[in-house]
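Below is a structure I'd like to ask you about.
As you look at this complex, bear in mind that one protein chain is not there, while each of the others sits in place.
After this line comes chain A, so read on.
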Amino acid sequence: MNILKQELRMGRKSLIIWCLSLAGILVLFMLIYPSISSQLEDFQKVFKSFPIEFQRALGIADLQLNTILSYYQFPFTYILLAGAVQAMNMGVAVISSEIREKTGDFLFVKPVTRNRIISMKIMAVLVQILITNAFVFVAALITVSILSAEPYNVKLFVLITSSLLFIQIFFASLGLFVSAFLRRIRTVLPISMGVVFIFYIVFLLNETLKDDKLGLISPFGYFDLSELSKTMNYDSLYLLLWFVLVGLFIFLTFRLFARKDLPSI
């Protein structure tokens, strides 16, 4: 438990900043809604005049802008993107920082097994992801409830907002795996930004191509918000794939780290 506590302490500042920024951006975007809701019909006409490939790439092909939740998807896509970067940052950094900051010679000579250190660190990442999600969820719930003049579909709201949790857990476990796989990581942000954006571009590309196999590559496609509003549920195949991949990444993290040599200072 002491490692968990220590990790949470060290990540406290960055967690607060991430929570405030994510919720801030979301609320800010939502606050525009009342002022443009009357013109949404016009927006939709403009969108419909775009070429269909372009519409798909922007994720507006099936868009119905007449409810608050269909507008909510828009800013939330960017929350997913930013949240993915946050989670991957944590995943990559949580173990590799001990090596980068050269504190490994302190922690790894303590009477704890490596597996325990890694479990505690994964737990710390999970707790921080849960805190982020709770914060964003509550902020979004309050904002949507205040701004919505008529009742909205609560289930759809929960589905959209919870996709952040799934996306974050995916990228955190991917980050852990990357950190166990690479020998030495000098900077974290370029890695996580790079990986997240590549996945996002693959997702956007596939929005135009609509290729089933390509869809399996990007986790953003697993929780496609515009699909959600049609099916009103997560795709069970994608959910299974998500589960398998997260499990695999975590397993490999333990496996690779058990055999890793700590580079001498």
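By our rule, a contact is a pair of C-beta atoms (placed from the backbone, for glycine too) under 8 Å apart; a residue touches a chain by one contact, two chains touch by 3 or more; residues count from 1.
Quick note on the criterion: contacts and distances are computed from a predicted model.
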* Asked: Can you pick, from "Glutamate synthase (NADPH/NADH) small chain", "Acetaldehyde dehydrogenase", "DNA2/NAM7 helicase helicase domain-containing protein" or "ATP-binding cassette domain-containing protein", the UniProt protein name of the chain not displayed?
  -> "ATP-binding cassette domain-containing protein"
* Residue touching the undisplayed chain, where the options are A:Phe54, A:Tyr78 or A:Phe106 -> A:Phe106
* chain A residues touching the omitted chain (full complex) -> 2, 6, 10, 101-106, 108-113, 116, 259, 261-262, 264-265
